[in-house]
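The structure under discussion is supplied below as structure tokens; questions concerning it will follow.
A single protein chain has been removed from this complex, and every other one stays in its place.
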Amino acid sequence: MAATAGAAVLLLAACGASSPGSLHPGPAVGDAGRAEVYVALGASETVGTGLNDEALRLRDTWAQLFFNEALPRAATMYNLAVPGITTAAAQQSEVAPALTLHPTVATVFFTIDDLVAGVPATDYETNLEVIVHAVRQGGRAIVLVGNAPHIDQLPAYRACLSGSAFCPLAKGFSVPGPAAVNAMVDAYNAAVARVVAREGAVLVDVAAHAADIANDPANIAPDGLHPSPRGHAALAALFLGAYQAAVQRR
Amino acid sequence: MSWRDGLLLALRSVLRRPARTALTVLAVALGSGLLVALAAIAQVADTRVIGELGKGGPATAIKVAAAAPDPIAPDSDTPRAGAPRALDDAALRAIRGAPSVQSATPVLAQQVIVVPPPLGRSIPAFDGTDPDRGLVQPFNAVAVGVDLNAVGSLPVTLLAGRIPAAGSVTEVAVGLDYLDRLHLDVKRPEAVLGSEVELGTPQVQATGDIRVRARWTRVAITGVVAQQVGEGTFLASSQFVGAARSWQTSGVDGTAVGLPLPSTKYSGVIVVASSLDDIHTVRAEITTLGYSTSAPEHLVATVQRYLHVVDIVLGSIGLIALTIAALGIANALLAAVRERRREIGVLKAIGARDRDVLRWFLAEALFSGVAGGVLGTAAGLGAVAATGAVVNGYLVQQGLAGIDLGGIPLLTALIGVGGSALLALLAAAWPALRAARLPAREAVGVL
Partner (left out) sequence: MSEVLRRPVSVPHRGGSAVAGAGVAVRARGLTHTYGRGARAVPVLRGVDLDLEPGSHVALQGPSGAGKSTLLSLLGGLEPPTGGELRVGGVDLPGLRGARLAAYRREVVGFVFQHFGLVEVLTARENVMLAMSLAGVPPGQRRRRADEMLGAVGLGDRAGHRPGQLSGGEQQRVAIARALANQPRLLLADEPTGNLDEESTDRVLDLLHEVVTERGCTLVVVTHNPRVAAWAGVQLHLRDGVVHG
């Protein structure tokens, strides 16, 4: 038996050894593209507030859609948005961490929260300019700045106006009339336009498409205030269009 | 008579009885073919089974956990890990410095949020009724990061596609559980190759309100693997996992709330011992360093014993076949001697010595041996290749790695042919001696 085993071992030693290797040619993985760093600065819309379903929030938030549509696979997105934040507070909690990431693309979308907090348009303009100036890093980043749609048709606003329980604002908080609100929004948007012009940023003119964004009930989430998935898709399309135009201009 | 004349005479004689020669050659071919095939199959089975124990990596791989050793049975194959114990660079250096350690590859692990495709505007529109729209829900998973250059020494089995490029932060491999999650057929792992998936890493800010910020990346799936490097759905470069990890930890201000934070730099280390015999020593060494290890040490030893028995059985079957072939050669030669008594006598009468006749018959056997050996070895190797192809098809269908039979093993071929020739000579020894000792008077047929 020993001789048998010996002969078998002798023959075995001659055989080819198995080695790990690629079974199939690798899949056709496209070019990963430029390693863009995208930071999303903003408030509740950018986080996805109103999209109460986790699946919706992770897939359908406009910033996610923009990231997945506009930027190559090598890009990284940091969503630094904080719900309910104003431009003043964002300088500390969003802009500071954003700068450590050295972004090459940034979206800046602060609107209603400053308005609700009663921030004067002049202060809003100052704060926004600080943000845009810092994030742009002297031209390193393409900065997209969104303005605000008129909100007089928003169910939440109308609920507050009529004193309905549906109003998200604290009880006893009285909202101004539609005309006054629209005037404030216009003042904010004028500030946005000036900041964009001064800083060499890119305007995403949400106000111009308010009819599609804020006035269509299908674009509003059940909370009557934030965008629905359809609203997010419409927002994302605006940011995408503006970004692509800006890239082409570059 | 020179060998040359002997060979000529033998060749002519062999050709004179084509049917008998064909049968003899066939018998040798069958024997050598069977032996070569069985040997090759046994060898493939050995590497395959041991390889399977090593989960695609070296069978000498030892997993070191970020935990203290089990105080009761530290050298069991899969011990219960003790209390968590951080694995840092100092520990890694100590492990690398231990004797008989061939390599030590640190493993990073990071929890990720997985958003499976579709992504972007290709998402079906939300009609307000079903927020999921039949899409796969995002889920939590773990990405395991290693130096992908060292993947050959890690327990990773490639099932489809390829391992991501070393250092790539845009490519990953997935485990079969990913296909499960996506409700895909695990028997068709190719389906996910080339697709993209979005992976997010949350960062917890504990000041005031709990805030979660996510870092998002999109990666392409280049391969499907079965891996035992760490418990994770994704196998990626250490760069990819390291970046996600550093994002997660950088935002923490020390008052972590919500997500559990990793307490160890490396979630594990895969240590490869210099040889199977060194596994025990290396494990003992690492236990001394204070870490829990697991390795299929006892399993490998047991399986090796069984495989050895299988080798012996298969080898014996082959040798029995060859022995039968040898008997066939001997029988055919005896018949030849019987029918050539007078011819042998004449040769001796005209001066042939015993050794001349011996050469003639040995040369004749040599022809059968070499011809049968060549034929049998070729057929045996062909059979192995064919079997290999069938087995490969099955293994891949079962979601397992295929086997690589290598090229034509030259040494096996040489041994197959040479062995048959040697065997033929051995088998021919007795008939040839009988022929050599026939008296010269056979020529005149006296009595």
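We call the chains A and B, going by the order they appear; numbering starts again at 1 in every chain.
By definition in this document, a contact is a pair of C-beta atoms (placed from the backbone, for glycine too) under 8 Å apart; a residue touches a chain by one contact, two chains touch by 3 or more.
Treat the numbers as computed from the prediction; the structure is a model and nothing was measured.
S.K.: Touched by the hidden chain, which of the shown chains?
M.R.: Computed over the complete complex, the missing chain touches B.
S.K.: Of B:Val142, B:Leu182 or B:Ala440, which one is in contact with the hidden chain?
M.R.: Hidden-chain contact among the options goes to B:Ala440.
S.K.: Out of B:Arg16, B:Lys187 or B:Arg338, point to the residue that touches the absent chain in the complete complex.
M.R.: B:Arg16
S.K.: Of B:Ala65, B:Ile329, B:Ala352 or B:Val391, which sits in contact with the chain we cannot see?
M.R.: Checking the options B:Ala65, B:Ile329, B:Ala352 or B:Val391, the one contacting the hidden chain is B:Ala352.
S.K.: Could you please point out the subunit B residues that touch the chain left off the display?
M.R.: Against the left-out chain, subunit B lists 1-2, 5, 8-9, 12-13, 15-16, 342-343, 345-354, 356, 439-441, 443-447.
By definition in this document, only the chains that are shown with their structure count from here on.
S.K.: Just how far, in Å, is the C-alpha centre of subunit B from the one of subunit A?
M.R.: That gives a centre separation of 49 Å.
S.K.: Please output the residues of subunit B touching subunit A within their complex, sorted ascending.
M.R.: My answer: residues 35-36, 39-40, 42-44, 46-48, 51, 56, 113, 115, 119-121, 123, 125-126, 128, 131-132, 135, 137-138, 152, 156-163, 168-171, 190, 193-194, 196, 198, 200, 211, 213-223, 251, 308, 311-312, 314-316, 318-319, 396, 401-407, 409-416, 419.
S.K.: Under the definition above, what is the set of subunit A residues touching subunit B in their complex?
M.R.: 1, 4-5, 7-30, 32, 35, 53-56, 58-60, 64-65, 67-69, 73-80, 82, 93, 97, 218, 228-230, 233, 236-237
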